[in-house]
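Every protein chain except one is present and positioned as in the full complex.
Labels run A and B following the written order; every chain starts at residue 1.
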Amino acid sequence: MTTEILWWFFAVAIVAVSAGVVFARTVIHSAIFLILSLAGVGAMYLFLTIEFIALVQFLIYGGAVTVLILLALMLTRMAASGEPEPTTGVQAPFGALVALGLMATLIGVAVSTAWPGDLGGSPVAVSIETIGEQLFQNYGAPFIITAALLLVAFIGAIVIARQEDGD
Amino acid sequence: MVPMENYLVLSGILFSLGVYGVLARRNAVLVLMSVELMLNAVSLNFVAFAAYLDPSKATGIVFAVFVIAVAAAEVGLALAIVIRLFRNRSTANVDEAATMRW
Partner (left out) sequence: MAEHAWILAAVPGIAFIAMAAAGRKLPRQGDWLAVLCATAVFALFFAVLASFLGLGENAWPVLNSIEWTAIGDFHLNMGIAVDPITIVMLAVITTVALMVNVFSVGYMKGEPRYWWYFAVLQLFVASMLMLVLADNLLLLYVAWELVGLSSFLLIGHYWERRSAVEAAKKAFITTRVGDVGLLIGIILFWDATGTFNILEIIHYVEAGAIGDTRLFVTMMFILLGAMGKSAQLPFHVWLPDAMEGPTPVSALIHAATMVVAGVYLVARLLPVFELAGDALLVVTMVGLFTALFSGVVAFAQTDIKKVLAYSTVSQLGFMFVALGAGFVGAGMFHLFTHAFFKALLFLGAGAVIIGAHHHQEMGQLGGLWRKMPITAATFLIGSLALAGLFPLAGFWSKDEILHAVDYGRGSWAFLLISLAAIMTAFYTARLFIRTFLGKPQDAEVASHASEPGFIMTGPLVFLAFLSIVAGFFIFGGFGSAFGFPGGFSEFVFLHHPEVFHVDWGLVGLSTALFVIGTFGGAWFYWNGRLDRATVIAEWQPKVYEMVQRKFYFDDLYQFFIDRVVLGFSYLVSWFDRFAVNDTGVDGSATLTGYAGFLLKHLQTGRVPNYAMAIAAGVVALTLISLAVGS
């Protein structure tokens, strides 16, 4: 019972801060809301008893990615101008419409589908050993490819963002 | 006891909010943040399925790991592009970069 109340509290909080990310007028506020939202999703992983993913979430998203985003915000800071620019584009109302339609569809599908193997029970704890075995035995090749992908991506990021002569 | 559908609905809402951010906001960094929201929603979905439907194989969890890794790569690359864009055109607004057309 206590778990459920806590869950609902977190769920509402996540939706709220996520809405804050997309609706906030200042980009810095959005970034702070994003950190909160990511942390909330990490908490959700704890509710699902998958501690490993929760840890990864806190470390990578809460730490590395947000730091990267804040850095990008600092580097792309505009010179202060007189009139504040609109933060949303002209197609925002249509975007809202599409997003609402998507939300209705997703919720409808999630609720109405009879999921196979769902016994209506509680989540089962998955030990970190199981994850490790899966990752290094059945998914060894994707794991290595992902490592290569990360390497390539970061080299690419450096090449693109590098200050060239004459820039 | 929290049923699985609650997680799915929550993830759906997060995903839709991310979609709205991508479609509506002008700032490129904010668009990226919205993409992160969508990726998070997807990861949550994967993990929820893994925990409720398939605990023995943990497939969804492995997928979540990959999603997070790819998201990290993606955000690094995308932010590099945003910085490049800003340096070339002195703006970080996505709707002002409109030269890729006829």
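The rule is simple: contacts are C-beta pairs under 8 Å (C-beta built on N, C-alpha and C of every residue); 3 or more make two chains touch, one makes a residue touch a chain.
Just so you know, these numbers come straight off a predicted model, no measurement behind them.
Touch with the chain omitted from the figure is made, among B:Leu23, B:Ala64, B:Leu77 or B:Ala92, by B:Leu23.
Interface note: of A:Leu46, A:Val98, A:Leu135 or A:Leu150, the residue touching the hidden chain in the full complex is A:Val98. Even with one chain removed from view, chain A keeps its contact list with that chain: residues 89, 91, 94-95, 98-99, 101-102, 105, 109. Listed by residue number, the positions of chain B touching the unshown chain are 19, 22-24, 31, 94-95, 97-102.
Methods note: only the chains that are shown with their structure count from here on.
Chain contact summary for the complex, chain A toward chain B: residues 3-4, 7, 11, 14-15, 18-19, 21-22, 27, 30-31, 34, 37-38, 41, 44-45, 47-50, 52-53, 56-57, 60-61, 64-65, 68-69, 71-73, 75-76, 78, 85-92, 94-96, 98-100, 102-103, 106-107, 110-111, 115-118, 120-126, 130-131, 134-135, 138-139, 142, 146, 149-150, 153-154, 156-158, 160-161, 167. Those residues of chain B that touch chain A in the shared complex are 1-30, 32-34, 36-37, 40, 43-44, 47-48, 50-59, 61-62, 64-66, 68-77, 79-84, 86-87, 91-95.
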